[in-house]
Structure formats: C-alpha cells, structure tokens
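The structure appears below as structure tokens.
Only a single protein chain was left out; the remaining protein chains are all shown in position.
Coming up: chain A.
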Amino acid sequence: MPEVRDRTVPSDPAAGSAVEPGPRPPARARRTTGWLTGWGFALPFAVLFLVFTAGPVLASLVMSLSDLRSADLLDPFGVDVVGLDNYVRLFSDEKFLTAAGNTAVFVVVGVPLTMALSLLVALGLNSGLIRFRTLFRVGYYLPVVTSIVAISVVWRFVLQPDTGLANEILGFFGVDGPNWLNNETFALPTLIVMGAWRNLGFGMVIFLAGLQAIPKDLYEAATIDGAKRFAQFRYLTLPMLRPTMLFVAVITTIGYVQFFEEPFVMTQGGPLDSTLSMAYATYNQFGFGNYGYASAMGYVLFVVVVLLSIAWFKLLRNDVDD
C-alpha cells in the first residue's frame, strides 16, 4: 500500500522537506490522501464482500425473476425473464407449502420453547449459586459450538427404535417409545426438541449477561415494598430483560427459519415430507437444477426472516416503560 506512505510527503515535491517528519501536509492534500488510505484499508474486504456476499444477494433476486436452469450455465441466452412467475408457482406448489408449514411449526413452537428453557437455566444459574457455575455454563453451551451434522448422527443413534438410548430409558419407566424419526406425528416434534436442546445454551449465556446487568438495588427496593418472588420476576425481571429477549428471539428465529442439517441427516425430510423445511426444499430445487425457482424460494425465506425480525422488534421494543 504505497499511498499509506505518501501521507507524510508534502504536496509540493520541490520543497524537499520529505525527510523531516515535522510539519503536517496542507489540509486538502491530507484529505485526499486520507481517502486513499481509507480505501487502502477497506478495499480488500470491500471487493471480496461485494463479489461474494452483497452481489449474490442482489443476483439472487434477479435470478428469481428468470427461468434460469443449470443447463443454461453453458448457454446464457437460453434464459428468459419470467417476472413473478416463480413466486406465483410457489404458492401452488404443495411441496413448498408443506415445507413452509413445517418451518412455521418449527419456529412457532421451537423459538418460545428454546427461550423459556434458556431463561429457566439462566435464572437458576443467576440465583446466588456460586459453585460449579463454569461447569454448568460450559456444559449447557457445549451443543451450540458443535457441528449439527455430528449431533444429528448422534441423536439418530440415540433415537433408534429398538436399541436406542432414549427408548431404553423410557422402557425403564414402562413407556414403549415410538420410532421417533420414522413416524409422521413424532418426527417434527422430535427435531424441535432437539433444536431446543442444542440452542438453549446460547440463550442461557445471553440471558445470564442480561440478568447480571439488572441493578441489585431494584430487587432490594422491591423486597422492601413487599413484592413476592414471582411478582418480582413478572414486574421487574421480565421488563428489564426485554432488550435481551429481543436479541435472543431474533437470533434464534433467524436460525430456526433456516433449519436444514437436522432433517437432511436424520430424516431426509421424511416421513412423507413431515420434516421437509423451506431451506431443504430450496436445496432440493437447486439439486434439480431449477436455479430460478430455487432463488425465488430462498428469497421468500429471506423475506420471512426480515418480517419475523420486525415482528419481534414491535413486540419487545421498549416503548413507554422507561
């Protein structure tokens, strides 16, 4: 980056004072070299980012309005603009509608379940408990950092109908466990529980930070005013946790809307599409070579993510209370 060194060179080369570090260059020269310097630092990122992230976001939208297929990569002139056809087709595509329904259930049940569990664990860890705190924190967070693929393999093993650990434990209590992943009724709920199991550590860490940020004297004041534990939780803890909840809700929702690895490894979307997700359906269309149609599916998923995030903001925003 030679322009970086240019900074110390005065704008007039005849002056010959370049060796002496003392005086600053005139303001205008400073500003332009400043621009160059700024771009010098930002350029490698900007190029990579525009080409591989921002560009594709836009390209995806354009592709979704075309009938691009994998075969067209060799013959770009075979591509036609079809307007909103792909989007119209989506809403009469039974596979996609099933996938959208499954994703909706996964999000609507999974997000509150995950949040409730992580808040419970965080409250437990925050209630004056000092021993084993690191152990708990590390343990509960463990699944968050591990590969979903590996976890899915392990869970499939645990959930095997005859010799799996889960049914073995249920059998100990006299319950005859079903074939979890091969049953239309149980497959999706099983994946939801697994999602909560995997993600509760994330919410827990964030909620813990949020709980610790609530000033202790608020609780003392509430105790003096005679507020019981539950009232304190309902009228003090929960409102104070709103920004934290918003963050956990948005991040968890964004993750859940995209769920893909679990059904891919555990059920291949079955049985009878009962665990087919939107991301999985999109991946399948991509696999069939329907690039335009897959792009449209991906964009619908994107819009859903944005809308749900906005909904969470509206729901959990701090408006009047402070």
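Observations on the model:
Convention: contacts are C-beta pairs under 8 Å (C-beta built on N, C-alpha and C of every residue); 3 or more make two chains touch, one makes a residue touch a chain; residues count from 1.
Methods note: contacts and distances are computed from a predicted model.
Chain not shown in the complex: UniProt lists it as "Multiple sugar transport system permease protein", one of "Multicomponent K+:H+ antiporter subunit D", "ABC transporter ATP-binding protein", "Corrinoid protein" or "Multiple sugar transport system permease protein". Summary of contacts with the chain left out: across A:187, A:294 or A:316, the touching residue is A:294.
Within the set A:97, A:154, A:175 or A:315, the residue that contacts the chain not displayed is A:154. Take chain A: the residues that touch the chain left off the picture are 1, 4-5, 7-8, 21-22, 31, 34-42, 44-46, 48-57, 59-60, 63, 73, 121, 124-125, 127-129, 132, 134-143, 145-158, 162-165, 168, 197, 200-202, 205-206, 209-210, 213, 216-217, 220-221, 223-224, 243-244, 247, 251, 254, 257-258, 260-261, 264-265, 268, 279, 282-283, 286, 291, 294-295, 298-299, 301-302, 305-306, 309.
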